[in-house]
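The other protein chains are all here in position, but one chain of the complex has been omitted.
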Amino acid sequence: MLVTATGFSQTKDYRVVFDLTSRDSVNQQAIIREIGLIKGANPDAKLEVVIYGQGLDMAVKGRSGQQGAVEKLIADDKASFKVCAMTMKRNNIDKDQLVPGVEVVPDGIYEIISKQREGWGYIKVAH
Amino acid sequence: MLVTATGFSQTKDYRVVFDLTSRDSVNQQAIIREIGLIKGANPDAKLEVVIYGQGLDMAVKGRSGQQGAVEKLIADDKASFKVCAMTMKRNNIDKDQLVPGVEVVPDGIYEIISKQREGWGYIKVAH
Partner (left out) sequence: MLVTATGFSQTKDYRVVFDLTSRDSVNQQAIIREIGLIKGANPDAKLEVVIYGQGLDMAVKGRSGQQGAVEKLIADDKASFKVCAMTMKRNNIDKDQLVPGVEVVPDGIYEIISKQREGWGYIKVAH
């Protein structure tokens, strides 16, 4: 087993950027669940969810089926959520319509490939 | 903001290989739109779309809902489109049935992982 339940696991290099372009509730629930499990076993993991394209509503107040969960993960410093400004513009969403704590990046795809280049793992959220 | 509208942005290392295995028009429209946006802000970006599996029709004349857009992106040197020869063979598609400008690679997956190894970013097109 590569992972132990205690201290040792915290020394792992656990950095992941998740690519979310789905409005499918199964995908949106999966990423919330996965973040909880990862951080439970690896408190020092760095996790970032980049939202663009069809995924936008997950980041928008009153449209996100996971709004409470997203807010709590951000408030508890378990993950960051970043939404693409170009996707927001195309859908006429302003920054003040976002779920509290969600950040804006100018270009979601560039955010993802920048993280990849820095050595973060990459997971596409889809099923 | 990481991106400016002018010269500075062109110095970024913006290289992406897109993995397209979808016949879903939402995905096929998304990749066309994303390439336009990326190249608008980053004229020196290198973008490649690798098509295999269920994505094949996007590369086939008379079957691609994005045929005009694909042709124009290639003609304007904004992106390259490469289709997997093994997928073509399995579907009895010859090279002369491809949208003009689309290239053939012997193995779509190997093309993708080769680009990854060269430091290109990777984006799976799905939603």
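As written, the chains take the letters A and B, and residue 1 is the first residue of each chain.
Just so we're on the same page, a contact is a pair of C-beta atoms (placed from the backbone, for glycine too) under 8 Å apart; a residue touches a chain by one contact, two chains touch by 3 or more.
Being a predicted model, the structure only gives us computed values, none of them experimental.
Checked against the full complex, the candidates B:D19, B:E34 or B:E48 give a single residue touching the omitted chain, namely B:D19.
In the full complex, chain A contacts the hidden chain through residues 1-3, 12-16, 26, 30, 34, 37-38, 41, 119-124, 126-127. By the touch criterion stated above, the residues of chain B touching the omitted chain are 19, 21-24, 53-55, 86, 105-107, 109-114, 116-117, 122, 124, 126.
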